[in-house]
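Every protein chain except one is present and positioned as in the full complex.
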Amino acid sequence: MERVALSDLMAEYAMALDEDRLEDWVELFEEECDYRVVTRENVEQGLPNVLMWCDNKNMLRDRVESYRLVNEYNPHYDRHVIGPLRIVAQQDSAATFEASYSLFQTDLEGNTRIFSVGRYRVEALLRDGAARLKSVQVVADTGTIPTLLATPI
Amino acid sequence: MERVALSDLMAEYAMALDEDRLEDWVELFEEECDYRVVTRENVEQGLPNVLMWCDNKNMLRDRVESYRLVNEYNPHYDRHVIGPLRIVAQQDSAATFEASYSLFQTDLEGNTRIFSVGRYRVEALLRDGAARLKSVQVVADTGTIPTLLATPI
Partner (left out) sequence: MERVALSDLMAEYAMALDEDRLEDWVELFEEECDYRVVTRENVEQGLPNVLMWCDNKNMLRDRVESYRLVNEYNPHYDRHVIGPLRIVAQQDSAATFEASYSLFQTDLEGNTRIFSVGRYRVEALLRDGAARLKSVQVVADTGTIPTLLATPI
(Lines give C-alpha, C1' and ligand atoms only; values in the text may rest on other atoms or scores of the structure.)
Protein backbone atom coordinates (compact mmCIF):
# COMPACT_ATOMS: atom_id res chain seq x y z
CA MET A 1 0.00 0.00 0.00
CA GLU A 2 1.20 3.45 -0.78
CA ARG A 3 2.22 5.60 2.13
CA VAL A 4 0.02 8.47 1.07
CA ALA A 5 -3.07 6.25 1.21
CA LEU A 6 -2.34 5.47 4.86
CA SER A 7 -1.80 9.12 5.71
CA ASP A 8 -5.06 10.02 3.96
CA LEU A 9 -6.86 7.30 5.88
CA MET A 10 -5.75 8.71 9.23
CA ALA A 11 -6.48 12.30 8.16
CA GLU A 12 -10.04 11.28 7.30
CA TYR A 13 -10.31 9.18 10.48
CA ALA A 14 -9.49 12.23 12.58
CA MET A 15 -11.58 14.73 10.59
CA ALA A 16 -14.64 12.46 10.63
CA LEU A 17 -14.50 12.24 14.42
CA ASP A 18 -13.74 15.93 14.87
CA GLU A 19 -16.59 17.02 12.61
CA ASP A 20 -19.02 14.71 14.43
CA ARG A 21 -19.39 12.57 11.28
CA LEU A 22 -19.34 9.40 13.35
CA GLU A 23 -21.21 7.41 10.71
CA ASP A 24 -18.51 8.30 8.16
CA TRP A 25 -15.91 7.19 10.67
CA VAL A 26 -17.59 3.76 10.95
CA GLU A 27 -17.50 3.42 7.17
CA LEU A 28 -13.69 3.52 7.23
CA PHE A 29 -13.71 0.07 8.82
CA GLU A 30 -13.99 -3.37 7.27
CA GLU A 31 -17.05 -5.46 8.19
CA GLU A 32 -14.75 -7.80 10.08
CA CYS A 33 -12.80 -5.38 12.20
CA ASP A 34 -11.60 -4.69 15.70
CA TYR A 35 -11.63 -1.34 17.47
CA ARG A 36 -10.49 -1.07 21.05
CA VAL A 37 -9.30 1.57 23.48
CA VAL A 38 -6.95 0.51 26.25
CA THR A 39 -4.81 2.41 28.70
CA ARG A 40 -1.07 2.20 28.43
CA GLU A 41 -0.88 1.33 32.10
CA ASN A 42 -2.98 -1.78 31.51
CA VAL A 43 -0.97 -2.79 28.46
CA GLU A 44 2.33 -2.47 30.30
CA GLN A 45 1.03 -4.40 33.30
CA GLY A 46 -0.48 -7.09 31.09
CA LEU A 47 -3.99 -6.40 32.35
CA PRO A 48 -6.90 -7.34 30.12
CA ASN A 49 -9.09 -4.26 30.82
CA VAL A 50 -10.42 -2.34 27.85
CA LEU A 51 -12.21 1.01 27.93
CA MET A 52 -14.07 0.44 24.69
CA TRP A 53 -14.19 -2.62 22.45
CA CYS A 54 -16.06 -3.39 19.27
CA ASP A 55 -15.02 -6.58 17.46
CA ASN A 56 -17.05 -6.09 14.28
CA LYS A 57 -18.53 -3.24 12.30
CA ASN A 58 -22.09 -3.78 13.52
CA MET A 59 -20.91 -3.12 17.06
CA LEU A 60 -19.41 0.13 15.88
CA ARG A 61 -22.70 1.04 14.20
CA ASP A 62 -24.61 0.23 17.41
CA ARG A 63 -22.26 2.28 19.49
CA VAL A 64 -22.61 5.34 17.28
CA GLU A 65 -26.38 4.93 17.21
CA SER A 66 -26.53 4.73 20.99
CA TYR A 67 -24.38 7.80 21.25
CA ARG A 68 -26.76 9.67 18.94
CA LEU A 69 -29.76 8.65 21.02
CA VAL A 70 -28.23 9.82 24.28
CA ASN A 71 -26.67 13.03 23.01
CA GLU A 72 -29.21 15.15 21.20
CA TYR A 73 -26.48 17.61 20.39
CA ASN A 74 -22.75 17.31 20.66
CA PRO A 75 -21.79 18.91 23.99
CA HIS A 76 -18.15 19.47 23.03
CA TYR A 77 -15.78 19.71 20.10
CA ASP A 78 -13.02 17.16 19.55
CA ARG A 79 -9.78 17.95 17.76
CA HIS A 80 -7.20 15.33 16.86
CA VAL A 81 -3.67 16.24 15.86
CA ILE A 82 -1.83 13.15 14.63
CA GLY A 83 1.92 12.80 14.18
CA PRO A 84 3.91 11.08 11.42
CA LEU A 85 3.26 7.41 10.67
CA ARG A 86 5.69 4.74 11.80
CA ILE A 87 5.38 1.83 9.39
CA VAL A 88 5.71 -1.53 11.12
CA ALA A 89 4.96 -3.77 8.12
CA GLN A 90 4.00 -2.97 4.56
CA GLN A 91 2.80 -5.18 1.72
CA ASP A 92 0.98 -4.59 -1.56
CA SER A 93 -2.49 -4.81 -0.07
CA ALA A 94 -1.92 -4.49 3.67
CA ALA A 95 0.03 -2.40 6.15
CA THR A 96 0.56 -2.12 9.88
CA PHE A 97 1.58 1.22 11.32
CA GLU A 98 1.59 3.34 14.44
CA ALA A 99 1.00 7.03 15.01
CA SER A 100 0.91 9.24 18.07
CA TYR A 101 -2.10 11.45 18.66
CA SER A 102 -3.07 14.40 20.77
CA LEU A 103 -6.79 14.89 21.31
CA PHE A 104 -8.14 18.20 22.57
CA GLN A 105 -11.66 18.95 23.73
CA THR A 106 -13.36 22.32 23.71
CA ASP A 107 -16.42 22.89 25.89
CA LEU A 108 -19.47 25.04 25.20
CA GLU A 109 -17.75 28.09 26.70
CA GLY A 110 -14.96 27.74 24.14
CA ASN A 111 -12.31 26.53 26.59
CA THR A 112 -9.87 23.95 25.24
CA ARG A 113 -8.05 21.29 27.24
CA ILE A 114 -6.01 18.17 26.57
CA PHE A 115 -8.40 15.24 26.63
CA SER A 116 -6.12 12.35 25.76
CA VAL A 117 -2.73 11.60 24.26
CA GLY A 118 -1.48 8.23 23.15
CA ARG A 119 -0.81 6.02 20.21
CA TYR A 120 -2.74 4.25 17.45
CA ARG A 121 -1.72 0.84 16.20
CA VAL A 122 -3.50 0.22 12.94
CA GLU A 123 -3.86 -2.65 10.50
CA ALA A 124 -5.08 -1.42 7.13
CA LEU A 125 -6.16 -3.25 3.98
CA LEU A 126 -6.57 -2.21 0.39
CA ARG A 127 -10.15 -2.92 -0.69
CA ASP A 128 -11.50 -1.81 -4.08
CA GLY A 129 -8.67 0.68 -4.41
CA ALA A 130 -9.26 2.34 -1.04
CA ALA A 131 -7.47 1.89 2.28
CA ARG A 132 -9.73 0.48 4.99
CA LEU A 133 -9.30 -0.19 8.68
CA LYS A 134 -8.94 -3.83 9.72
CA SER A 135 -8.04 -3.08 13.32
CA VAL A 136 -7.38 -0.01 15.42
CA GLN A 137 -5.96 -0.26 18.89
CA VAL A 138 -5.86 3.01 20.80
CA VAL A 139 -3.31 2.93 23.61
CA ALA A 140 -4.07 5.97 25.75
CA ASP A 141 -1.34 7.40 27.98
CA THR A 142 -3.99 9.49 29.68
CA GLY A 143 -5.82 7.43 32.27
CA THR A 144 -8.61 9.77 33.19
CA ILE A 145 -11.00 9.26 30.29
CA PRO A 146 -14.71 9.26 31.10
CA THR A 147 -15.90 6.58 28.73
CA LEU A 148 -19.57 5.89 29.24
CA LEU A 149 -20.84 8.43 26.77
CA ALA A 150 -17.60 9.31 25.09
CA THR A 151 -17.02 9.59 21.38
CA PRO A 152 -14.33 7.29 19.95
CA ILE A 153 -10.71 8.40 20.11
CA MET B 1 -0.19 19.71 -7.47
CA GLU B 2 2.07 17.29 -5.74
CA ARG B 3 1.21 16.36 -2.21
CA VAL B 4 4.67 17.17 -0.92
CA ALA B 5 4.37 20.76 -2.17
CA LEU B 6 1.23 21.24 -0.07
CA SER B 7 2.87 19.76 3.00
CA ASP B 8 5.88 22.02 2.50
CA LEU B 9 3.60 25.03 2.13
CA MET B 10 1.94 24.36 5.48
CA ALA B 11 5.26 23.60 7.19
CA GLU B 12 6.59 26.97 6.03
CA TYR B 13 3.29 28.68 6.93
CA ALA B 14 3.62 27.45 10.51
CA MET B 15 7.36 28.07 10.85
CA ALA B 16 7.09 31.60 9.48
CA LEU B 17 4.47 32.47 12.10
CA ASP B 18 6.28 30.68 14.91
CA GLU B 19 9.59 32.37 14.14
CA ASP B 20 7.92 35.78 14.02
CA ARG B 21 8.67 36.06 10.27
CA LEU B 22 5.24 37.54 9.61
CA GLU B 23 6.39 39.26 6.43
CA ASP B 24 7.51 35.89 5.03
CA TRP B 25 4.13 34.50 5.98
CA VAL B 26 2.38 37.21 3.94
CA GLU B 27 4.55 36.32 0.94
CA LEU B 28 3.04 32.83 0.86
CA PHE B 29 -0.24 34.35 -0.32
CA GLU B 30 -1.39 35.35 -3.80
CA GLU B 31 -2.11 39.07 -4.39
CA GLU B 32 -5.77 38.19 -4.71
CA CYS B 33 -6.34 36.13 -1.62
CA ASP B 34 -8.59 35.68 1.33
CA TYR B 35 -7.55 35.01 4.93
CA ARG B 36 -10.11 34.77 7.67
CA VAL B 37 -10.42 33.42 11.18
CA VAL B 38 -13.84 32.28 12.35
CA THR B 39 -15.04 30.30 15.34
CA ARG B 40 -16.50 26.89 14.80
CA GLU B 41 -19.48 27.88 16.89
CA ASN B 42 -20.31 30.68 14.45
CA VAL B 43 -19.82 28.44 11.43
CA GLU B 44 -22.13 25.76 12.81
CA GLN B 45 -24.81 28.32 13.76
CA GLY B 46 -24.51 30.04 10.38
CA LEU B 47 -23.47 33.33 11.95
CA PRO B 48 -21.45 35.76 9.84
CA ASN B 49 -19.00 36.91 12.54
CA VAL B 50 -15.32 36.78 11.75
CA LEU B 51 -12.45 37.33 14.19
CA MET B 52 -9.99 38.42 11.53
CA TRP B 53 -10.53 39.01 7.82
CA CYS B 54 -8.25 40.18 5.05
CA ASP B 55 -9.59 39.83 1.51
CA ASN B 56 -6.42 40.74 -0.38
CA LYS B 57 -2.68 40.69 0.17
CA ASN B 58 -2.38 44.42 0.89
CA MET B 59 -4.68 44.00 3.87
CA LEU B 60 -2.41 41.25 5.15
CA ARG B 61 0.59 43.57 4.70
CA ASP B 62 -1.21 46.35 6.57
CA ARG B 63 -2.15 44.04 9.39
CA VAL B 64 1.41 42.83 9.87
CA GLU B 65 2.71 46.40 9.71
CA SER B 66 0.23 47.53 12.36
CA TYR B 67 1.22 44.62 14.54
CA ARG B 68 4.87 45.61 14.24
CA LEU B 69 4.10 49.21 15.22
CA VAL B 70 2.16 48.22 18.32
CA ASN B 71 4.44 45.43 19.52
CA GLU B 72 8.03 46.61 19.76
CA TYR B 73 9.04 43.12 20.72
CA ASN B 74 7.18 39.85 20.53
CA PRO B 75 5.68 39.29 23.98
CA HIS B 76 5.18 35.55 23.49
CA TYR B 77 6.24 32.59 21.41
CA ASP B 78 3.82 30.76 19.13
CA ARG B 79 4.16 27.11 18.21
CA HIS B 80 1.97 25.38 15.63
CA VAL B 81 1.78 21.62 15.35
CA ILE B 82 -0.20 20.65 12.26
CA GLY B 83 -1.66 17.23 11.51
CA PRO B 84 -1.83 15.30 8.22
CA LEU B 85 -3.49 16.91 5.20
CA ARG B 86 -6.93 15.82 4.09
CA ILE B 87 -7.17 16.48 0.37
CA VAL B 88 -10.61 17.69 -0.69
CA ALA B 89 -9.84 18.38 -4.38
CA GLN B 90 -6.67 18.13 -6.38
CA GLN B 91 -5.81 19.26 -9.91
CA ASP B 92 -2.60 19.92 -11.80
CA SER B 93 -2.30 23.51 -10.69
CA ALA B 94 -4.70 23.81 -7.76
CA ALA B 95 -5.72 21.96 -4.63
CA THR B 96 -8.13 22.29 -1.74
CA PHE B 97 -7.28 20.62 1.52
CA GLU B 98 -7.88 20.68 5.25
CA ALA B 99 -5.59 20.14 8.22
CA SER B 100 -6.07 20.25 11.97
CA TYR B 101 -3.79 22.42 14.04
CA SER B 102 -2.80 22.87 17.66
CA LEU B 103 -1.33 26.25 18.56
CA PHE B 104 0.59 26.72 21.80
CA GLN B 105 1.76 29.98 23.34
CA THR B 106 4.66 30.40 25.69
CA ASP B 107 4.89 33.54 27.82
CA LEU B 108 7.97 35.45 28.94
CA GLU B 109 8.33 33.25 32.02
CA GLY B 110 8.58 30.21 29.78
CA ASN B 111 5.15 28.77 30.61
CA THR B 112 3.34 27.06 27.76
CA ARG B 113 -0.42 26.75 27.31
CA ILE B 114 -2.87 25.74 24.59
CA PHE B 115 -3.85 28.90 22.76
CA SER B 116 -6.11 27.54 20.04
CA VAL B 117 -7.01 24.34 18.28
CA GLY B 118 -9.00 24.01 15.10
CA ARG B 119 -8.85 23.41 11.40
CA TYR B 120 -7.47 25.07 8.29
CA ARG B 121 -9.31 24.95 5.00
CA VAL B 122 -6.90 25.99 2.27
CA GLU B 123 -7.08 26.66 -1.44
CA ALA B 124 -3.63 26.54 -3.01
CA LEU B 125 -2.38 27.37 -6.49
CA LEU B 126 0.77 26.53 -8.38
CA ARG B 127 2.44 29.77 -9.46
CA ASP B 128 5.89 29.81 -11.12
CA GLY B 129 6.58 26.33 -9.81
CA ALA B 130 5.75 27.15 -6.19
CA ALA B 131 2.61 26.47 -4.18
CA ARG B 132 0.87 29.65 -3.03
CA LEU B 133 -2.12 30.37 -0.82
CA LYS B 134 -5.29 31.49 -2.57
CA SER B 135 -7.46 31.30 0.53
CA VAL B 136 -7.07 30.22 4.12
CA GLN B 137 -10.04 29.84 6.42
CA VAL B 138 -9.16 29.14 10.03
CA VAL B 139 -12.03 27.53 11.91
CA ALA B 140 -11.11 27.74 15.58
CA ASP B 141 -12.70 25.33 18.04
CA THR B 142 -11.35 27.48 20.84
CA GLY B 143 -13.62 30.46 21.41
CA THR B 144 -11.55 32.48 23.82
CA ILE B 145 -9.06 34.10 21.46
CA PRO B 146 -8.09 37.68 22.22
CA THR B 147 -7.79 39.07 18.74
CA LEU B 148 -7.10 42.78 18.84
CA LEU B 149 -3.34 42.51 18.87
CA ALA B 150 -3.00 38.85 18.05
CA THR B 151 -0.70 37.34 15.50
CA PRO B 152 -2.36 35.27 12.76
CA ILE B 153 -3.22 31.65 13.45
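Quick notes
By letter and in written order, the chains are A and B; residue numbering begins at 1 in each of them.
Please note the rule applied: a contact is a pair of C-beta atoms (placed from the backbone, for glycine too) under 8 Å apart; a residue touches a chain by one contact, two chains touch by 3 or more.
Quantities reported herein were computed from a predicted structural model and do not represent experimental measurements.
Considering B:M1, B:A14 or B:I153, the position touching the chain not shown turns out to be B:A14 (whole complex). When you scan B:V4, B:L47 or B:A130 for touch with the missing chain, the hit is B:V4. Residues of chain B that touch the chain left out of view are 4, 7-8, 10-12, 14-15, 18, 77, 79-83, 102, 104, 106, 109-114.
Although one chain is hidden here, its contacts on chain A can still be listed: residues 3, 39-41, 81-87, 98-102, 114, 116-119, 141-144.
Simple rule for what comes next: only the chains that are shown with their structure count from here on.
Rounded to whole angstrom units, the spacing between the C-alpha centres of chain A and chain B is 27.
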